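A single protein chain has been omitted from the complex, and every remaining protein chain is retained in its original position.
Note that the chains are named A and B in the order they appear, and that numbering of residues resets to 1 at the start of each chain.
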Amino acid sequence: MREKLKHLWRQALWTWDPSTPREASDAIVRNFWLHWFPAKIHERSLSWGYSLWLGTISAVLFLILTVTGLLLMFFYVPSPERAYWTIKDITYTVSFGWLLRNQHRWAAHLMVLAVFLHMVRVFLTGSYRQGREVNWLVGLALLLATLLLSFTGYLLPWDQLAFWAVTVGTNIAREAPVVGPTIRYLFLGGTEIGQPALIRFYVLHVGILPSAVLLLVAYHMWRVRRDGGLAGVEEARAEAVKQAVAPSPAKSYSLFGVTAGTSVEVERSAELDEQNSTFSAPHLARRIMAVSLVTVCVTLLLSLLSDAPLEEAANPSVTPNPAKAPWYFLWLQELVAITTIRIGEWTLSGGFIGGIAIPGILLALAAAWPFLDSSPPSACGKWWAAERRTQNRVFVLLMMLIAALVVVGLFIRGPYWGLYLPWQPWPPLPKTI
Amino acid sequence: MRERRRFLKLLGKGSVVTAFLVQAAGALRAFVPNVLYEPPRQFKIGRPEDFPEGTTFLPEHRLFVFRRGNDFSVVSAVCTHLGCTVQWRGGEENFDCPCHGSIFNRDGDVIGGPAPRALPWYSLDKLPDGQLLVKTDEPVPATYKFQIA
Partner (left out) sequence: MFANRDFGLLVVASLAFFCLVAAAAGRELASDWRTVQADFVRALRSHGDFPAAKRFQKGIKQIWIPALNRVDRCISCHLNYDGAQSARRDLPALFLPHPKLPFMESHPFPRFGCTLCHGGQGYALAEADAHGDVEHWQEPLLSTGRAKEHGLRRFELMQYRCNVCHAREEATQGMELVALGKRLIEERGCRGCHAIGGEGGNVGPDLTYEGDQNPEHWDFSRVDGPATNLSWQIAHLLDPPAIVPGSAMPKLGLTGEEARAIALVLLSWKRTAYPAEYLPRQGAANREN
């Protein structure tokens, strides 16, 4: 009986601890949790230093967010009258509610960071080449979805931060030429921020955007394998292709004809010979487990160390001073505050330049770059390839500019968006009593 | 026979596509609200004699009311940059915005910060019941003064 149960269990999902290579490759097909991995994986794909595992970390963070978010949905009520107070209840009276909320918040912050760094890694290693252009675009869409999720998320507590973030955010949208006001009207479900806006942002946050991310991530992962694995193995593959370039007369290639095409079977995976590959089970599976666990641990540790803030309940007649966006939007807030152009009577609002034009140009450039980059294939999948030195430098400079704007917004902006050095005290914010 | 089949096929496909598009358009149209639970664009703010000389802030309407003797004028407290509420700093006679540091002078004109436009002034009217009516759908120049008898 016991043997039977054990067998059933193993059949259902868990075949593990393979004792032979054959079992190891079987495990992939048999195990529910492993079936989306390749049977064998190149050692370079497993390296810590090449990919930094940022994609995996992002995915794990998304998983944490889904689980904690789903639980939070049981306690949160998306109504302007109740929302703020249900957050207070989650913080104070729901058992481990504080942990749920803290973990959700920290995972969200970390996910923005991880997705951003993942993009930086892919750019610096030139990994968007060699058929991976589409996946780069998918990645950009995921970055946007992550930012939108954050934006719609920090709005739900309906505190002062939430209210004024929506005010500023939707007014930036209004600055878009022609369609701006309509977009704002549709997002808010009116011209002012109230119940229609809250429920719209809520549904976006808990339904539409997470589904979009899930679908995009699935496609992203499928593309990674379809495009021949991480770009880090391109070098090894080129080597293998070179060695195998002369078709063996013993094999009947003639039936298909050895062509210059990019058939997955012939040129991509198959040529990556066995010698530097290893079984996904257990090596890949174990690393993924380790990365997942470490990620969970980091969110837990941060949740224990620092509590998610909640400002005063939303008050349309009082704008907090200063009203700062979360750190990942501070560079935009800094931009909209400093990019208004005045030439005589003619004014172009910073809301348009800094909020729409500059991010739009950056996004368009990012989307077009894989098709403009003309570096040789040998530069693909290598950190700081000499052939891509200039573009890597420009990219790093741009990213550092954004980071610098974030730092300015975070540490040296005070009341009325004035400059206050970290050691300069702000004028005291008065209280009622 | 073949012609008829082709026609029917086209008819079928066309119906499905059209029906689907109409339904999708209907679903999208639902997102445009047909009524708004929002305060009207014209509203009463009280009798002229309720307002003291100088500046009065009406938080629920996000407006500043200025009174100089019998002259009244009303200026929006919503920053033209990205919609935060500006604060009147009596000492400097400025409106300052806490969000991105825009500064407007006494006339609502931009004198600093990112705001692209001056704060709008609104038309006023006195109703038969003695109340002042603000018309936020009727902007007026900063020189506008509403004189009460």
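The rule is short, and it goes like this: a residue touches a chain if its C-beta (ideal position, glycine included) is under 8 Å from a C-beta of that chain, and two chains touch if they have at least 3 such contacts.
Every value quoted in this text rests on a predicted model; they were computed, and no experiment measured them.
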Missing-chain contact among A:Val29, A:Leu304 or A:Leu419 belongs to A:Leu304
Full-complex touch with the removed chain, picking from A:Trp9, A:Trp36 or A:Phe96, is A:Phe96
Touching the hidden chain, out of B:Gln87, B:Ser102 or B:Thr136, is B:Gln87
Contact residues on subunit A toward the hidden chain run 46, 85, 88-89, 92-93, 95-96, 98-99, 159-160, 278, 282-283, 286-287, 289-290, 293-294, 296-297, 300-301, 303-304, 309-312, 317-318, 321, 427-433
Note that subunit B touches the chain not displayed via residues 49-54, 56-57, 59, 67, 87-91
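Rule of thumb we're sticking to: only the chains that are shown with their structure count from here on.
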Given the complex, residues on subunit A that touch subunit B span 164, 167-168, 171-172, 185-186, 189-192, 194-196, 316-323, 333, 336-340, 347-351, 354-355, 415-418
The answer for subunit B against subunit A in the complex is residues 31-33, 36-38, 59-60, 62, 81-85, 87, 96-101, 113-117
